[in-house]
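Yeah, one chain of the complex is gone here, protein chain that is, but the others are all in their spots.
For reference, chains read A, B and C in written order, and residue numbers begin at 1 within each chain.
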């Protein structure tokens, strides 16, 4: 190539050179693999200057063709077909577990034992017992470990968190939350791993309910007791692996009443049978000084009621949480130029990297493995309450 | 007065002369007295031709000054200071009980024994036992008796009812309903009869919860079991009668999960501590073929999701239920010229009068005393579940 | 009838006895006749104590069968088949003209000459010249005369008016308003008087546009100039009277830019071809300190943006204008129990009666005939601008 007149090369100068590099090993290349990788790639030029530069060392998966394709697509330096081997790779400091629920515990425990920092998708585990073992492992290893409760990192949710902490809502009376989807209302929808209790732990509860339980704990405080019902509307489905009908053992929906230690009460519900609801996570909080409402499908907005507004113009205010002074927004665009769902992972992973390289605490902004464990305890309590037909006091 | 050239007098011709007259005796002159009377007065020219012409014979109340004022204001022919005497008035065929909860049972039972038809405000009674006595009385007397669950008569709710009956939503999976208000969040709000368990029966449950329980039964079907919590956020208030602090024994809020006999599950909640929520009754129903959502503060609208809509334009449709072919709307205005809350009573009372003069059944459109009784059973079950911490199967 | 023990009769005591009586003579028994009569009937017990008691003396219409039916339905004491005769009836102090546009000028002028107070539906006249004659007549007669721009009497609109007057929006920059309907999009919709320029004056402009022009003048100030286009989408329709095709000479829609004397600018639009829009009058006002938005189909709400709200929770607030301290609401129900379109007439007529019996000014709350005339001048200017293709300065 001919000499370029006036061209000043950046070669030899690593991008954003002052930031340390953190080597990433990713497990999983499906939905969450794509979402996390996207965040690793955007972070260095969006969160600027970045706390660290993720280096996409390797991605692991059992299907070599698929994992190679993913490595190519996402720009990983290479791949493994065995996550155990990946954990031996010294270039990797951060193990990102984006695999299915049944592949959370063993790899995460092994990663902790290898001294890797960990990001594990939610729910942390299939049940409290499994989660406890994971918690113990990371505590013993002293690594940074975060659970992927990414909705804590929605700007509007962080704003809600800060308002509550600042006392802007006063004493909290109510938390009501639903997480509604519709994707298995078709009876012909097949039996998949998410419907297998052995592999998934639970159904809508662990998949969707875990998110709103986490938000309840994050925003309101610890859960004291629950009363719940669960329902499986379509009891059998075709198993594509066997061609046979197979019993669905997980919940298609759960409904719960919840009591918090600080006296607030409310309802929790998740369903995969809410026709027309695509990704409808909505929560409302009522306090003595105000209320807020959030809807994930309009995640750039937060509805806020303030009792200190002038009386004649009180009402729920649709706050477009896109100002430069709103959480995370200094990284983004001019106000009103909204962000999407995927951006929550940019904020989440930036926080994790900051904790790793600057030895900060994951809590309170991020969900620790302790949070993940307690979440699992509450999920177990909900299943127990539904089965026994009585209120279950939550003990950790 | 001078002779009016060209004037044709209507004197001697009773308005809408073919309709029979139904004499009304009203108990109560406050909120519900005003709302019901307004309906009696509007009905003859709005529901046209009217099934009957209400004749406002008398209104009863203990405070003579107030009841006289009400009689004057509303155009009653006269008044009574003792409802027992009013029930002896032969000109009265319909006894309208708009009094407080503690004044429902005795007057209604007496009215039934005198052969009066009855409209009783909700909740029918303070508990199931009291409601049962009222039910037995009207059954024995063979009078028409309706409970004032007026939200059945919102055009959008009737439309929802018809759609469900027609199978447009398919199999019903979920019913979630809240009825949220905020009017006693102020700790200085005084102790009033609605906070007195002896007089009111319960708190938010009977006042607000009864409405959404009725809508659940009306739209979805019979309730099978409940699990619930209740909460009294402010345990003592100033009693203006004594100047002393007094213990609040009713619920400020209740939270419940509910199971219907047809398999649907959901949540129910009512609160007087939902800051910013004025009269926020919202329910959502999800079925295999579609979903609907209703919000009382926008009662002219019904949100509808249909799975049979073209795929690329599916979504929740904001139906403005104001077309001439929508329920009740042939009586009103051109489309888009919305009606208000008070108009539900016009529809409700027109139905009752039609049942009275044409010997039709209150059910299924109106709430019978059987409905009122069952509603009370469910309220009792909710209180029992909250107290005992276990699921309560509902038996009537 | 047997003696009623305990019954105290109101006979001989006129309802709300201290209020003077105002005799009403109504012209027209269709849409507006019903809406106005409803207001006359509700007012005495809703606006309490009422400024005056309307006495429904007579209703006039050419079709005797229809007018007799209306007299019966609405409870008028009698009827006339000739409005001229009605104007000779001394029992009538208030002439209410709810007739079509072509029947506004002559009866109103005659009524003024007879010393009747006047309520005339909008638009006041078919053009400015006709309106001027009406204005001169009422000025000369010294009677109270109001034009039925009822949307001034929506509580949310009055709240907007008060906020602007109080400076809560600061300097006003923009007024944009649409009034959209859809009722003649069907090419088979017949030729009716509203499509006849001779009878109606104009199309969407006078019917719908007049309302938003009035709101612009009421809320923002006087109009300085306009630029406009009009469109008739379906140029011919079947005339049911002749069975022939007939040319439509009025506008199906108009589009205008508008400049106010105080420097604000904006757009005005009305259409009968906005598919899906039933009665969609929406306006937005932007000022240096805040903005408001109103939607007639949700008339109990006002969206308000305040620059003095805490920065992190600024946004458009959905104010439910139903508090006891909001305009007109002390008359109605507990907050959140919404009112309907028809109630605007209750407020409007209460104001008129107050002006009549207490000799108060119609302005600024009500629209005077001067307002009606200026409105007509602006409508004429819009038509002229559309025809000439140039900006027209408005002069009165």
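Please note the rule applied: a contact is a pair of C-beta atoms (placed from the backbone, for glycine too) under 8 Å apart; a residue touches a chain by one contact, two chains touch by 3 or more.
None of the values given here were measured: they were computed from a predicted structure.
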| item | value |
| --- | --- |
| Partner chains on view for the chain not depicted | A, B, C |
| Residue of A:89, A:106 or A:171 in touch with the missing chain, whole complex considered | A:89 |
| Residue in contact with the excluded chain [from A:6, A:142 or A:243] | A:6 |
| Options C:55, C:114, C:132 or C:174, residue touching the unrepresented chain | C:174 |
| Interface residues of chain B (partner: the chain not displayed) | 159, 163, 304, 306, 309-320, 323, 325-326 |
| Missing-chain contacts mapped onto chain A | 1-2, 4-11, 13, 15-17, 31, 34-35, 37-38, 41-42, 44-46, 48, 58, 68, 71-82, 85-86, 88-91, 181, 183, 277-280, 296-300, 320, 322, 333-343 |
| Where the unshown chain meets chain C, residue by residue | 173-174, 176, 178, 180, 182, 185, 227-229, 231, 233, 253, 255-259, 263, 265-267, 269, 271, 273-277, 286-291, 305, 307, 314-316, 385, 389-391 |
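In the analysis below, only the chains that are shown with their structure count from here on.
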| item | value |
| --- | --- |
| Greatest separation from chain B - chain, by CA centre | A |
| Copies chain A and chain B touch via same or different residues, half shared test | same |
| Turning angle required so that chain B lies on chain C, C-alpha fit (0 to 180°, nearest 5) | 180 |
| Length of the line joining the C-alpha centres of chain A and chain C, rounded to whole Å | 54 |
| Shared-contact residues (touching 2 or more other chains) in chain B | 277 |
